[in-house]
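Below: the structure, in structure tokens.
As you look at this complex, bear in mind that one protein chain is not there, while each of the others sits in place.
Showing subunit A:
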Amino acid sequence: MSYVNVTQLTKRFADNTVFNDIHFTVEQGEFVTLLGPSGCGKSTLLRSLAGLNPVDGGEIWVNGENITHHSPQQRGIGMVFQSYALFPNMTTAENIAFGLKMKGMGQQEIQTQVQQVIELVALKGKEKHYPHQLSGGQRQRVALARALVVKPRILLLDEPLSALDAKIRKHLRQQIRDIQTELNLTTIFVTHDQEEAMILSDRIFLMNQGKIVQQGSPEQIYTQPANEFVAQFMGNTNLVSASAAKQLFNLDTPHKVAIRPESIYVKEAGRHYEPHISSPQLGVIKQHQLLGNVIRYQVEVHDCELSVDLLNRSSERLLANGSQLELLFNLNEIQPVSA
């Protein structure tokens, strides 16, 4: 039996079903992500695991114990909120000490443990600061420390990075992952950012409209999307109709076919291609976008517009709008997907 077992979990608000028949397991020390667009029920699911929203059906087991109807205080679950939820009237040290105080721990012991966790999240020197005197990244680290210090069985993170700017976000997500690995902490992370999910997670549960539509490692979800929604949600993808797939790839399938922009190449004269590369198809560049290390071309081939990503090597190799080129497709990387 896995460390965390969730079976048939269901939640309704009035006659609106937030999530329905949710099943998943999480191993001890695993970092999993609930990923999905806003309104897919991922945050409500997380809050239900924490006991903050009662569920209407199903069970939650942690380490062989049924906690479905336990109060939040009894669950031994730590949580970091998107709004940080730091207590404004308490300093960093007091915020972190709060959970230990509630446990009735002695003053001396509290101090040692608070010091340890402050060092862990690199907040030394900020012990006596109040939340309004800290930056967003520092506040989020206080929130993390406060959740960690009580040694929770599971750590829940509800979009903890979404209010931070890009640079701090990148830094902090690495820090969260490092701490999680160091403490071997079972962690469930909620985000709508597929890049964040792929970088951080051991496994991703991709949610849509109250259901987990696919679960697996980031590689599996990216390369083998179960359906159209997954293919489009994870990164960029070209979805072509079955008839276009016949024309472009000579592939017979009743489904639409997904191909990533990076799986399409431009034919170079004199180069030998492996058999899994398709025969060339003539296309016209409609427009292009510079994304930094990659240039994304919109190319029209047989009435079908495809995104093609090419590495941004040098300005001489930049192709102008309207120019013609021959496209090759990596047939190993095309994926029929159901609706």
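The rule we apply is simple: a residue touches a chain if its C-beta (ideal position, glycine included) is under 8 Å from a C-beta of that chain, and two chains touch if they have at least 3 such contacts; residues count from 1.
Basically, contacts and distances are computed from a predicted model.
Engineer: For the complex's missing chain, which UniProt name, "ABC transporter permease", "Sulfate/thiosulfate import ATP-binding protein CysA", "NADH-quinone oxidoreductase subunit H" or "Phenylacetate-CoA oxygenase subunit PaaA"?
Structural biologist: Of the names offered in "ABC transporter permease", "Sulfate/thiosulfate import ATP-binding protein CysA", "NADH-quinone oxidoreductase subunit H" or "Phenylacetate-CoA oxygenase subunit PaaA", the absent chain's UniProt record gives "ABC transporter permease".
Engineer: Which residue among A:G78, A:G210 or A:P225 touches the omitted chain?
Structural biologist: A:G78
Engineer: Residue by residue, what part of subunit A touches the chain that was omitted?
Structural biologist: Within subunit A, the residues touching the omitted chain are 47, 50-52, 71-73, 75, 77-79, 81, 83, 85, 87-90, 98-99, 102-103, 129, 132-133, 146-147, 150.
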